[in-house]
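Got a structure for you, written out below as structure tokens; questions coming shortly.
Every protein chain except one is present and positioned as in the full complex.
Each chain carries a letter (A and B) given by its place in the written order, and its residues are counted from 1.
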Amino acid sequence: MEAQYWWIIGGVLFVLLNTAAGLIWLERRMLALWQDRYGPNRAGPFGILIVLADTLKLFFKEDWIPPFADKVVFVFAPAVVVASVLMAFAVVPFGPGIVVADMNIGVLFFLAMSSLGVYSIVLGGWASNNKYALLGAMRGASQMISYEVFMGLALMGPVILSGTFNLSGIVEAQRGMWYIFPQLLGFVIFFIAGIAETHRLPFDIPEAESELVAGFHSEYSGMKFGMFFIGEYLGITLISSMIVTLYFGGWLGPAFLPGVIWFVLKTFVFIMVFILLRASMPRPRYDQLMEYGWKVLFPLSLLNLLGTAAVKLFIDK
Amino acid sequence: MGTAFYIAAAVAVLSTIMVITRYNIMHALLYFNVSMLSVAVVFYLYGAPFMAALELIVYAGAIMVLIIFFVMMLNLGSQTAGEERSWMTPGVWIGPSVLCLVLLAELVYLMVQPADTGAEIKVVDPKEVGKSLFGPYMLAVELAGMLLMAGIVGAYHLGRQKKKIVHRFLENSPS
Partner (left out) sequence: MFSLLRSMWLVFLHMFHKRETYQYPEEKAPLPARWRGRIALTRDPDGGERCVGCYLCAAACPVDCISLQAAEAPDGRRYPGFFRINFSRCIFCGFCEEACPTYAIQLLPDFEMAEYDRQNLVYEKEDLLINSQGKYPGYNYYRVAGMAIAGKDKGEARHEEPPVNVRSLLP
């Protein structure tokens, strides 16, 4: 039992970090494919060794801490993003029994960790002591706090339907029907909020390289920037796997493949959707984003919650 | 269980001490966060996982972020920390500390008294929290809801502004 447990932790960490690194390559290749280009194709077969080259480059770049920065917080901030996302992965069930911590409050733990992720942006932006970084941090903080609300409300749909906060329980409860069908609205809201939470491209307002240089991580270089970078890809993987767990039946699937494979395949599809979004969407203005969140998604998610609860009560009676 | 509790409690106490002794307000807030995280761990260990998660989501994840958000915009530099240092004379902090020590002594006295309740941990799951919130504490929940509603309406009223035209080219464009 003990040994198996450590194997799971090690395996999850290994797979996740490699996935995040591989996603850097994958995203560049896929973006190139969708924009009629090739992307990195020189180093190794299909350019996959570009990952190695990127990593080496990040390691050997000068790890500069600006003299005007708040040093402790500056160093601390990039670690938060990776740590919080990896912590959140602890509750994701990758397959039957393959989960690091099968908590009875898995959904809440995921929400808590994603809300702690805000700190990396806020602290990174503040500690850089730079106008653009501060602007990025402000945008990031308000965007992520707002979208967390809808994310939490949308998450309550599957929780109501399955009657448990445990993610494995939620997956098991989807044996009859995936929750995408009764919870289509919730899925859409969760997906949009997930993009905003990971500040991926349509909603990458905290970074907004065309207005804010690089937003909250303007002053970061070397592996500290690499942490933000990896954290973003880990975030994509996290949101994709949560979507799969909550709405697409997790590891459930036809029996000719083991559950883990199904989980990975489904997650991969959503990672692809994330990349496709980056390839096709323009960035909304900051106030448009907030207005869209509070005036459209918020009422919709409340309605979704109300409707789900009412239907559930009606059926149970 | 015991070791984890003592570690978490020690972290909570230490970080709280750090909160009140920091001159830089941002560092103080960060230590406050650590203190809240360790309190969440204590909650989790003693059978209130729901409370622990809410502590993380609401306090650490939302309220503290908002406070940091405001502090961030105040642009407090090193000279503010210096001012803070000059205000913190022994005469200021000795009074509260003595009172706190008295409280601590009382707490220790109560703790060393023979315990009259069983030490076993009863896990409070979300269902029970929900039942008690919408059962015996219905009135409090409703009152809190009213208060929040008033806050939202007030915020909307304060945030409402006349339509500003930024540029003459935008005069006829919607919004």
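The working rule: a residue touches a chain if its C-beta (ideal position, glycine included) is under 8 Å from a C-beta of that chain, and two chains touch if they have at least 3 such contacts.
Given the structure is predicted, the values throughout are model-derived calculations rather than measurements.
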Chain not shown, its touching partners among those shown: A
Hidden-chain contact residue, picked from the options A:R37, A:K57 or A:K71: A:R37
For chain A, residues in touch with the removed chain: 32-38, 276-277, 279-281
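FYI, only the chains that are shown with their structure count from here on.
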Centre-of-Cα separation between chain B and chain A, whole angstrom: 26
Residue ranges of chain B in contact with chain A within the complex: 24, 26-27, 30, 33, 49-50, 52-54, 56-57, 60-62, 65-66, 68-69, 72-73, 125-126
Chain B contact footprint on chain A (complex, rising order): 70, 72-73, 76, 103-105, 108-109, 111-113, 115-116, 118-119, 122-123, 125-126, 134, 137-138, 141-142, 145, 148, 152, 165
